[in-house]
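Removed from the display is one protein chain of the complex; every other protein chain stays in position.
Chain nomenclature is as follows: A, B and C, assigned in order of appearance, with residue numbering initiated at 1 for each chain independently.
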Amino acid sequence: MKKIKVGVAGYGVIGQRLADGVALQDDMELVGVADVAPTLSVRALKEKGMPYKLFTAMPDNTAALDEAGIPISGSLEDLVQQVDIMLDATSAGIGLKNKEIYKKYGKKAVFQGGEKNTVADVFFHGYANYEKGLGADYLKLTSCNTTGLIRAVDCLDREVGAEKVAITIIRRVADPGDYHRGLTNALKIDKAPSHQAVDLMTIMPHVEATGILIHTPVTHGHIITVVLTPKKDISVDEAIAIFEKHPRIRVVSIDEGFLGNASLFRYARDLGNPRGDMYEIALWKDSVVKSGKDLMFAINIPQESVVIPENIDAIRAAMEMQSDRESGTSETNKYLGIGTWKK
Amino acid sequence: MKKIKVGVAGYGVIGQRLADGVALQDDMELVGVADVAPTLSVRALKEKGMPYKLFTAMPDNTAALDEAGIPISGSLEDLVQQVDIMLDATSAGIGLKNKEIYKKYGKKAVFQGGEKNTVADVFFHGYANYEKGLGADYLKLTSCNTTGLIRAVDCLDREVGAEKVAITIIRRVADPGDYHRGLTNALKIDKAPSHQAVDLMTIMPHVEATGILIHTPVTHGHIITVVLTPKKDISVDEAIAIFEKHPRIRVVSIDEGFLGNASLFRYARDLGNPRGDMYEIALWKDSVVKSGKDLMFAINIPQESVVIPENIDAIRAAMEMQSDRESGTSETNKYLGIGTWKK
Amino acid sequence: MKKIKVGVAGYGVIGQRLADGVALQDDMELVGVADVAPTLSVRALKEKGMPYKLFTAMPDNTAALDEAGIPISGSLEDLVQQVDIMLDATSAGIGLKNKEIYKKYGKKAVFQGGEKNTVADVFFHGYANYEKGLGADYLKLTSCNTTGLIRAVDCLDREVGAEKVAITIIRRVADPGDYHRGLTNALKIDKAPSHQAVDLMTIMPHVEATGILIHTPVTHGHIITVVLTPKKDISVDEAIAIFEKHPRIRVVSIDEGFLGNASLFRYARDLGNPRGDMYEIALWKDSVVKSGKDLMFAINIPQESVVIPENIDAIRAAMEMQSDRESGTSETNKYLGIGTWKK
Partner (left out) sequence: MKKIKVGVAGYGVIGQRLADGVALQDDMELVGVADVAPTLSVRALKEKGMPYKLFTAMPDNTAALDEAGIPISGSLEDLVQQVDIMLDATSAGIGLKNKEIYKKYGKKAVFQGGEKNTVADVFFHGYANYEKGLGADYLKLTSCNTTGLIRAVDCLDREVGAEKVAITIIRRVADPGDYHRGLTNALKIDKAPSHQAVDLMTIMPHVEATGILIHTPVTHGHIITVVLTPKKDISVDEAIAIFEKHPRIRVVSIDEGFLGNASLFRYARDLGNPRGDMYEIALWKDSVVKSGKDLMFAINIPQESVVIPENIDAIRAAMEMQSDRESGTSETNKYLGIGTWKK
């Protein structure tokens, strides 16, 4: 089987993980990654012996990379020419510029949640609308919170129907090691409705959604509480059983020791997962309650890694490697080792 | 007019503020406060020149107080004998023991949210059930979150009816200066439903309530998001107008600079409020949204001071100083300077 | 006695406190304060009923102030013409621009630590070099950390001589309510030597100083550890006795309950100090240790308020209200209530 050739633009928090995720797919080949400066991530790549080739988006300005002794394999344009599809994980706004290069060489691309919706033909989520991505040239992924949220809402929606949701996003404000942003001893509120609720309605137009987002001074995982009005009244246990079946949802409990977002980060480290990452969202069994017919529950979103599987799904859809949601997401899961721990 | 004589047991975070609040009431007299050790609060009382008499709950064990040079005016029992009613703000569980002393001398008492409900005859909230407290001997106040939450829910309920609420409590984990508890770079989830939702139903049995509580590592104010199903469909502007009328609710906006809980603390400090306290909860105008008929909004709870007005209300009810909710809460508000800034 | 007329430019964290401090001096008159926008501080001024007149630095652009209903008493230029001296607490860099206005009207000015040294004729500290400020037209105050640090070093230097100091500044990264800067779950190191060590040598050129600064995600007070090589070998108790005598140093202990910077903030709130401010630095008795002849100790710097007294001292020096350090600082202390709690 011919492997799909993939490049990654932007070797930051998301880009690194996309590269690692693609490298795990037997039916894909990671041609290389592109970045512009000797960031810590690029320095770590060098210290590891350059397992991935590095291309530079600024071929005329390599002094800093050279000084740091980072070997360069060519320009971003060189990389684009060698691939079938690009995953663009550059800073918000750069993707739109890069799209010109992708277009120039007739290559498909997948953009991240930070880009404007107009950058892409399809606003994509592996589980919620895989089929819309089939053969598309430009796809944009949902952001980390929306990706995780839609997994949970779509999961219930397919079984019992979802009428409306009201979400509260308790957002981690920075990633571990971030020094360019932060919040100290403060909660910060955004104007409502949160974009995640709006985005959910774009992907799942049959569901009404609203929400409030509060930033909190922590780094390991967002927590979202969801109030969901189902079409069909189900019990707490039935809801949990539905979540248990989803490969990308981990059902956990406080009694087991999962006391919050930091427990999940610790658990992923103890599992030996690279970087302490987790692809699954977690759903707390002990958080599921009802008010009338409404279900309320809390999920944890590992912001650095949660979008990786759906990005791989996007490659599968765009390149038509698998023609339906079930087989596309299953292949991704298989190579990422997702769901294997569920008997 | 004869002033009602009040004593305060426990001179900690809440006790100090109760004492200050009582001292502001023209129709009450603060006889004294009781504590057991030379805490920072007691040391500050001394440095201020003992504006309040200090009684000790452990009259046989005053070595530490003596060594710190704190003058003692008698025992807790002495204090109890001199008052008409006690406000008990001791640590959870101590109130139940102190009740024996109050009983012994036939004195009424008001307990705080940390005590078990069984300590009291009435579970009290100044706005939601003032009349239930009339003449009662033992009242228990709702906790800080529940007190603030009920203000907002009761306020809407009286105008349009509230069917059910689903709350997400984003809880500050410690007060400024707390060293005996804390949380570092972690969100922590409690088992659902939160006790605040349950407590709300005790006070307002006609409303169905559930909720999830998440602890966050901050010290200035809880934020609660509320999804409320009203009996009557109202617009966002109508909801805001209702909140605007409540004396103990401040309607604020992000555009004015109220970016989160810490903005409200800063504002209260800049107002010159003692300790930077605020008696009002804040409601963010820009957080009010709708999903179907449901209203969603966010409120800020200044945890150290929010219960003070309702405690004063409790004295008024228990001592039958005012016979109805409207006049009881109005007197409290007048002396605490609440609502004066609303034209 | 004719009162010295003072204006304050910039009504932010420092400016507000300068205004309050000046207003407490019987021999000074606060003419007004200047700011440009309806910040929370300006909104609080309005809610308090405009105890201080507000002038605007942007008289052609008052739309936002007008919309917020803030009454304006004139322009910054109007204010400058009515005063003898200006305290400039605007954002770093603005002071230099404002200096043109002060010059135009022949008015003296005191700038804050954020401005470049070249803005002023004298780099000033009330205790370390009061006499240098006598009659000066433009003075620049040391920053909050340097101000507090010099108090402690100068205090020992005058008694036993200081040869050299090596400091570690454990810096609070933001003030309560700051949302424009922050740090989350991270310590951040600056390049050494820290500017505070360099500044100390400018003010006290006979002392050699170096230091390292680490930012920490907290809001209540910097802590500085000082390793000081004295000229004369003294005991720990002798050192403590010297610190005890300084009016602007509070000697505290862990045993009393002062467990860290947040305890001091709490204590100041419990004292009823406006905004929970404290003018004194704190020195932990239980932190004073020796290594050979070297003394090591830790001090707490209340960053929002520590520079206020030395700013008032600067007015006294510049206006030649008192001709020497002892009488100048004593008058400031008297009106600010500093040191009264020391018998």
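Following the convention adopted for this analysis, a residue touches a chain if its C-beta (ideal position, glycine included) is under 8 Å from a C-beta of that chain, and two chains touch if they have at least 3 such contacts.
Treat the numbers as computed from the prediction; the structure is a model and nothing was measured.
When the full complex is examined, the chain removed from view is found to touch A, B, C. Checked against the full complex, the one of A:Lys3, A:Arg43, A:Lys104 or A:Lys245 touching the unshown chain is A:Arg43. Residue in contact with the omitted chain (choice from C:Ala89, C:Ile223, C:Ala318 or C:Ile338): C:Ile223.
Here the missing chain is touched by one residue of A:Tyr267, A:Trp284 or A:Phe297, and it is A:Tyr267. Here the missing chain is touched by one residue of B:Met50, B:Leu96, B:Val160 or B:Ala174, and it is B:Ala174. Of the residues in subunit C, those that touch the hidden partner chain are 164-166, 168, 170, 172, 185-193, 208-212, 214-221, 223, 225, 227, 229, 254, 259-262, 284, 286-292, 294, 296-298. With the whole complex as reference, residues 16, 38-41, 43-45, 47-48, 68, 175-179, 184-185, 220, 256-260, 262-263, 265-267, 269-272, 274-276, 341 of subunit A touch the missing chain. Taking the complete complex into account, residues 173-174, 176-179, 181-186, 188, 217-219 of subunit B touch the chain not shown.
Assume only the chains that are shown with their structure count from here on.
Of all chains displayed, B has the C-alpha centre closest to the centre of the whole protein C-alpha set. If you average the CA atoms of subunit B and of subunit C, the two centres end up 35 Å from each other. Each of the following residues of subunit B touches two or more other chains: 185, 220, 259-260, 262.
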